[in-house]
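Since the structure comes first, as structure tokens, the remarks are kept for the end.
Here the complex is missing a single protein chain, while all its other protein chains stay put.
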Amino acid sequence: MKAHINRIKELDLSNYGNDFLLTWKKNKKELEATLLLAELLRKRHREGKPNLVFDSGLAVSIFRDNSTRTRFSFASAANALGLAVSDMDEEKSQVSHGETVRETANMISFMTRVIGIRDDMYLGEGHSYMREVSAAVQAGYEEGVLHNRPGLINLQCDIDHPTQSMSDLAMLKNYFGSLDNLKGKKIAMSWAYSPSYGKPLSVPQGIIGLLTRYGMDVTLAHPEGYNLIPEVVKLADKQAQVSGGSFKTTNSMDEAFSGAHIVYPKSWAPFQVMEERTSLLKQGDQSGLKDLEQSCLANNAKFTDWECTEDKMNLTNDGKALYMHCLPADITGVSCKQGEVSASVFDRYRKDTYMEASYKPFIIAAMMFLTGLKNPQTALDKLNT
Amino acid sequence: MKAHINRIKELDLSNYGNDFLLTWKKNKKELEATLLLAELLRKRHREGKPNLVFDSGLAVSIFRDNSTRTRFSFASAANALGLAVSDMDEEKSQVSHGETVRETANMISFMTRVIGIRDDMYLGEGHSYMREVSAAVQAGYEEGVLHNRPGLINLQCDIDHPTQSMSDLAMLKNYFGSLDNLKGKKIAMSWAYSPSYGKPLSVPQGIIGLLTRYGMDVTLAHPEGYNLIPEVVKLADKQAQVSGGSFKTTNSMDEAFSGAHIVYPKSWAPFQVMEERTSLLKQGDQSGLKDLEQSCLANNAKFTDWECTEDKMNLTNDGKALYMHCLPADITGVSCKQGEVSASVFDRYRKDTYMEASYKPFIIAAMMFLTGLKNPQTALDKLNT
Partner (left out) sequence: MKAHINRIKELDLSNYGNDFLLTWKKNKKELEATLLLAELLRKRHREGKPNLVFDSGLAVSIFRDNSTRTRFSFASAANALGLAVSDMDEEKSQVSHGETVRETANMISFMTRVIGIRDDMYLGEGHSYMREVSAAVQAGYEEGVLHNRPGLINLQCDIDHPTQSMSDLAMLKNYFGSLDNLKGKKIAMSWAYSPSYGKPLSVPQGIIGLLTRYGMDVTLAHPEGYNLIPEVVKLADKQAQVSGGSFKTTNSMDEAFSGAHIVYPKSWAPFQVMEERTSLLKQGDQSGLKDLEQSCLANNAKFTDWECTEDKMNLTNDGKALYMHCLPADITGVSCKQGEVSASVFDRYRKDTYMEASYKPFIIAAMMFLTGLKNPQTALDKLNT
């Protein structure tokens, strides 16, 4: 653990800042520090050593969408560091944009060290809301209204899902032995069939937006029309070139799986559908929304063969690619009639998906530590026991 | 307090396990340790001494039915031991059976030390759900997904209500001076009239399932048809024989009260009605449910004389039996027109019922301590101050 602490102290974190909103706004040193710290906190937890670096303070969570695992990961992380969770339930206290956001963000922050936000339902909304909150607490801090600048953590927005993608990266680092070992490994980030509709784009976008920076061969696969936000796809392409990896898109799940070391089959709604949905929602067009859902489900139904079956797995490297999922997965014959993955494949990798999820509380704790403490590198000494 | 600690250390707790689901699955030594520890924690609390045996960690509560007193007892107990409560609200995050239970149980447990569950509404559901959760976290622990095996505490199921019955036992031990003094004491666990419908069976079942083990003369009284789960009644009978006490059932409240040292008059719905209700609920038969409620209330109304009045109290030992209730009681002329107990009787024993309730946070804390800590007997040394 001493080695972890020393390495983190060496890294230049002077621009880390108080927000963790998009992985691609953090440089590689900053991501490395986040991973190392998560590993350190996890190791200490497993040895029964406390990680209480805050003596008190609130960790405020704002969930604008349902959540179980992220909610509990956030609560666990906060508690492990010594913070108390206070949920800002949007039914209890209405939040909106503009002046109200500025005011509310300050009003909840007088003794708050971390704010975590999940706002992933509407394209063009989540990330921009988080930036509003960030600007508000930054100004409050600079004006002296707030004594601490709360760290702000994206718990899933319309663009990125950094606590998920960083947990996935922690899993991959551990699975393959090091970040260096990820170079040249092929990952298939593939759309998969689901009987439900309107799943956010943030997981696939988060994956291609992060893993293309580690020299991996990233293939994004989806049926025609199931596009992601174009800017994120362009970014992934550019990052792959810089990192010495590659980035490809295809409309064939088989092509993506072929020779892959890792597969990540997961459903999402087409970017264009999400845009239309947001627009209909803003207009309050209920019948338009119902029509959209019907046509979208009907379109999904054309692609039920986009399922991660044993046959598909046989296409991967030695037939033994690591199967990943952010959970809950739509498992054929288990959680639905027909879904993203067959029961036998899921069952073989069930423990791996649980392990993948087990990194999240520690990734969030590392983000809290680095964004919410005034001098995180100095505070590392508290963990040197 | 040293004496309490020494006695608990002497007791063989090697099979205590990580669950407290049914009192009759714990041997007498394990129950004694639970009581002694609750007394120790209570005594220390009253002396202003902290009981913070966990340095951090979550205590997750899952309430599938409304609750005030158990909710606050759970929160108090968790806080007293150093844990933070995280409510798993079923409206926020849907929980069901099978794969979903396994997954969710693990996802909420990465840094969780205790899980408390209340699921008492449907016969055949609550206890089996708790066993699913138990199996899930046990497997997760054995697979290495979870570093700690969270303790699992039944906060009321369809079969038993161990935090209530153990609090009642703590009250009785204190009231009569010792567990030994309970031998030969007569308790009337009696049905009583209530204008409401569908009250769970877990309190009377918990009482007869626990107190028959302490050599008491337990009489279960209810109008014809208001049966409890047959297996629990059989168990009570068998236990009474082993412990040298007795167990009787009667359809006469007077007979039960006659000469009793303790009376516990409380309403419940007939076992058969609860079974039918569960079946109608599963079929979603709303009109069937309404009919059932009507016929059940009409049947209840035949037994309004099953009220704990002064006359009834006069039948008890010296007219001075201890009146017990898990609260809230239906008090005639106070909380309803006609109910379980007359206002004058309740008022005379009001303080006693509050004292009875006051044991619950400490009983729950003792269960958390014994199921959630890796080496509870070693941890006792932290309480030796």
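For reference, chains read A and B in written order, and residue numbers begin at 1 within each chain.
The rule is short, and it goes like this: a residue touches a chain if its C-beta (ideal position, glycine included) is under 8 Å from a C-beta of that chain, and two chains touch if they have at least 3 such contacts.
Keep in mind the model is a prediction, meaning the values are calculated, not measured.
Across B:L11, B:V85, B:M171 or B:M324, the residue that sits in touch with the chain not pictured is B:V85.
Interface note: of B:N18, B:S56 or B:S73, the residue touching the hidden chain in the full complex is B:S73. Of the candidate positions A:N18, A:N106, A:S167 or A:T332, contact with the unshown chain belongs to A:N106.
Taking the whole complex into account, chain A touches the unshown chain at residues 55-58, 60, 84, 86, 88, 92-93, 98-100, 103-104, 106-108, 110-112, 140, 143-147. For chain B, the residues in touch with the chain missing from this view are 45-46, 50-52, 66-69, 71-73, 75-77, 79-80, 82, 84-85, 327-328, 331, 334-335, 351, 354-355, 357-358, 360-361.
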